[in-house]
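Heads up, one of the protein chains got dropped from this complex, but the rest are sitting where they should.
In this document, chain identifiers A and B correspond to the written order of the chains, with residue numbering beginning at 1 in each.
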Amino acid sequence: MTTYFNEMYEGGTVREPYARLEDWTKAMPAALRAMKQAEAEALFRRIGITFAVYGEGGDPDRLIPFDMFPRVFTQAEWRKLERGIKQRARALNAFLLDVYGRAEIVRAGKIPARLVFQNEAFERAVAGFTPPRGIYSHIVGIDIVRTGADEFFVLEDNCRTPSGVSYMLENREIMMRMFPQLFRENRIEPVDGYSDALRRTLASVAPAKCEREPTIAILTPGHYNSAYYEHSFLADLMGVELVEGADLFVEGGFVWMRTTEGPKKLDVIYRRIDDAFLDPLCFRPDSMLGIPGLMDVYRSGGVSICSAPGAGVADDKAVYTFVPEMIRFYLGEEPLLNNVPTWQCAKPDDCKYVLEHLGELVVKEVHGSGGYGMLVGPRSTADQIETFRAKIAAHPENYIAQPTLALSATPTFVEEGIAPRHVDLRPYCLVGEKIELVPGGLTRVALKEGSLVVNSSQGGGVKDTWVLAE
Amino acid sequence: MILTVHHVTTYEYDMPMRGAVQSLRLFPSRFDGQRTIRWDVAVEGGLRGGNFRDGAGDKVEGWSLRGPVTEVTISAVGQVETTDTAGVLRGHREIVSPFAYLRETSATWIDHALRDLAETAGLGTKDPLDRAHRLCGAVSEAIAYRPGTTHAHTTAAEALAQGEGVCQDHAQALLACARAVGMPARYVSGYLFAREDGAPHEAAHAWAEIWVETIGWIGFDPANACCPDARYIRIGSGLDAHEAAPIKGIAQGDGSERLDVTVALEAVQQ
């Protein structure tokens, strides 16, 4: 990777959003910086924030490295992103409503039937059911990379249960505590409205049978889960119960929580467990995490589940290729945010090209979400490439490939001082009665020099993400 | 034909359970070949939950029982008027795309033998309806009806290797074969009225449906090498026997269960 977009310096000059940060760093000697860094770490440890990006696993007590150098967007940049993200979230939900209904997009020949209906994430059990407001994915995490001043690409969509939002909130909290001056000098859009917005979103999709203020709970796989901190953090911020499967039971067409005062009816479940574990009567019979009978209650309108079971079919990596088509088909608009150009190995021509250019491409498995089964061509050994070549040849339909993008870089505190490191962005779009997006998101940074892998399990860290007010 | 059904399922537990939840897919389908005159489903001592019709057109109802539970008795009693539609599921409202029925499950995993059987049987015809009939015939010949030789979790591949089984094995083997040649297929559970000649079979029955592009879903009963007619009552469908099961339930507790099922079908004299 020789050239990439530097978000702070363009040529020799500082780009506008970062203008005030240059003085800030100059006024911070190494000793002070080390002290602040230690303080930040102590704060994270104290609040007990431990975190693993969805699907990465790892030590649940691990701290993800926090870089104090913020990542900054101007209001204008953000507005553009925001429109694109909201557009995408609307299209993804329209797609889900459609494929679990008459599947017009398939009938119209815009997406192959096989890709939708034979997809492992397509849940036949929810077909023909329209959830409240027709919304399936209530929290859409859209991973975005930047390659130029005006060039943004969507890397992938997360329609199930995107994680990491607790980091977005805590990073800001800690920055404000450590550098109040910065927040006086720069006018930064707040992010702390997220929990209220999430609560509003969840309440707005309560089932029709719910005639009072809906009772909401977050369903967690339990305290051994790597994202447990986030689950309990969000439950606390929203003032709702954090429940496990065993805390709930089904009776008389409703879901009830086991409380010290007897059963309490539950209306909306923000679940942080996979479809397969929701209900042993409907999905995996060996699931110990689920609630037997939950799906019958859901389908008969007794409870809402967010995101809806089956929402995953929209964020499959093979379906991803068709999102621009969805935007045109459902919204009649042109996509505001582009996809990364993608070769589908299922197509013989694409597959041939991919196999010939493995050394320069990023290859991803289509099922599953995140990190796994990935080949970053330019950073792989000949052996790794050959292993992947065999895998792709055996099951081409399981793979897609994309060019290795020149991810933008932002200044980051490193051992030697300040140096550019590559970043991505995950904003969290809420879809309920309204579509809401807090300004910012989670910026992940590849802390190793030259690395493009921002995953926390492979040397990635996080940054506070600023959107400047006008 | 007017058929009277009396279907009672009892689970007995050797120690009291803390509670039980049932999901019942136990209602006659609505299509041109069937008209429900009356139909009552009840779980003794249970609380009725919500009900709905799923994307495949099946009605499902949830039930629960408060503990302590030592016995769960589920009864389905009613009367259905049937007509012969030569196996064609005409007038059945459903929304799920037939493509969703190409997916394999662990019970209908396609091994080499199933694939061979399907490909050999399909040779020499381009007509999908003809091919479906041939597949049904091939499965019927390859697996002899012999109760007690297989169990609830026997897979299609195992049943074929064994060469014997019951209607569940026949149906699952046919699903695997149909999917192996790219034809969507699903498992159907229901009832079959005893033939007057008194040939032995169970009144609770299962067969397969295969999607034929020009016609739609068509039933095939490889256990009897025929298509369902007025003697059949269709209940529900799924990707395999487990998914299509009329009764699914879980009881919480350490007890072990004993299952007892009685199904009686009678033709009403007209």
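The rule is simple: a contact is a pair of C-beta atoms (placed from the backbone, for glycine too) under 8 Å apart; a residue touches a chain by one contact, two chains touch by 3 or more.
We take it that contacts and distances are computed from a predicted model.
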Given the options "Sn-glycerol-3-phosphate ABC transporter ATP-binding protein UgpC", "Cell division topological specificity factor", "Alpha-E domain-containing protein" or "Spermidine/putrescine transport system permease protein", which would UniProt use as the protein name of the unshown chain?
"Alpha-E domain-containing protein"
Looking at the whole complex, which of A:232, A:342, A:384 or A:404 touches the chain that is not displayed?
A:232
In the whole complex, of A:257, A:376 or A:414, the residue touching the missing chain would be A:257
Tell me which of A:35, A:108 or A:246 is the one touching the absent chain.
A:246
For the chain left out of this view, which of A:177, A:223, A:352 or A:434 touches it?
A:223
Just one of A:26, A:46, A:184 or A:212 touches the chain that is missing; which is it?
A:46
Hidden partner sits against chain A at residues 46-48, 223, 228, 232-233, 235-236, 241-244, 246-247, 257-263
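The definition used in the following text is that only the chains that are shown with their structure count from here on.
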Centre-to-centre distance between chain B and chain A (centres being mean Cα positions), rounded to whole Å:
41
Touch list for chain B against partner chain A, complex:
19, 21-23, 47-56, 60-62, 64, 66, 94-97, 99-100, 102-103, 239, 242, 248-250
Note: in the complex, chain A contacts chain B through residues 100-103, 106, 113-114, 116-118, 122, 124-129, 249-254, 280-282, 285, 292-293, 295-297, 299-302
